[in-house]
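Mind having a look at this structure? Questions to follow.
In this view, the complex is presented without one of its protein chains, the others remaining in place.
Presenting chain A:
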Amino acid sequence: ILFVQVFWAHLLCGWAFGSELTFELPDNAKQCFYEDITVGTKCTLEFQVVTGGHYDVDCRLEDADGTVLYKEMKKQYDSFTFTAAKNGTYKFCFSNEFSTFTHKTVYFDFQVGEDPPLFPNENRVTALTQMESACVSIHEALKSVIDYQTHFRLREGQGRSRAEDLNTRVAFWSIGEAFILLVVSISQVVLLRSFFSDRKTTTTRVGS
């Protein structure tokens, strides 16, 4: 059975899959993801911070030997394409260790290789009719539309999250300030009154 699995693993070399996930990254935390990649596969890592703080995160991508392929600090959004030079387990990590109290939500899309074709017995040299090639081009175009929609959704989510944050802050601070205003003006008057209030100490009576 191991032989069969190895066989299928080699078949997978031709095309592999993509993973797209959105996860929560608590403050002071680091989250790593791993994937086994075969040599020669073209891979793309894209990430975007959706909510939290200044919408930035540290990202680091290492290959199977630990060589750092990509390292950026406090980035909001980036896209990195590379071709795997070695076989092995590639690791990419997102770190929020620089933040003390904001949770972040990070979206990433790690594409490894190309998407599998619709028909498993098809390979690149199979001749397609014009209709079929038209379908393939439309499929690719629609995939890119969906990809743009995802990125738009994330940007809009970011904007909306900032707007809602602003809304609560405006409410909170307005009420707070009105309250402080009242408290301060009343206490000013009270304090002033206390300066002039009748005390046992004499107000005048110089001499005599």
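Keep this in mind: a residue touches a chain if its C-beta (ideal position, glycine included) is under 8 Å from a C-beta of that chain, and two chains touch if they have at least 3 such contacts; residues count from 1.
We take it that contacts and distances are computed from a predicted model.
Undergrad: Match the chain absent from this complex view to the correct UniProt protein name in "Ribonucleases P/MRP subunit Pop8-like domain-containing protein", "Transmembrane p24 trafficking protein 4", "Serine/threonine-protein phosphatase 2A 55 kDa regulatory subunit B" or "AP-2 complex subunit alpha".
TA: "Transmembrane p24 trafficking protein 4"
Undergrad: I need the residue numbers on chain A that touch the omitted chain, in ascending order.
TA: These residues touch the chain not displayed: 5, 8-9, 11-12, 16-17, 19-24, 31-36, 105, 110, 112, 118-121, 131-132, 135-136, 138-139, 142-143, 145-146, 149, 152-153, 156-157, 159-160, 163-164, 166-167, 170-171, 174-175, 177-178, 181-182, 185-186, 188-189, 192-193, 196.
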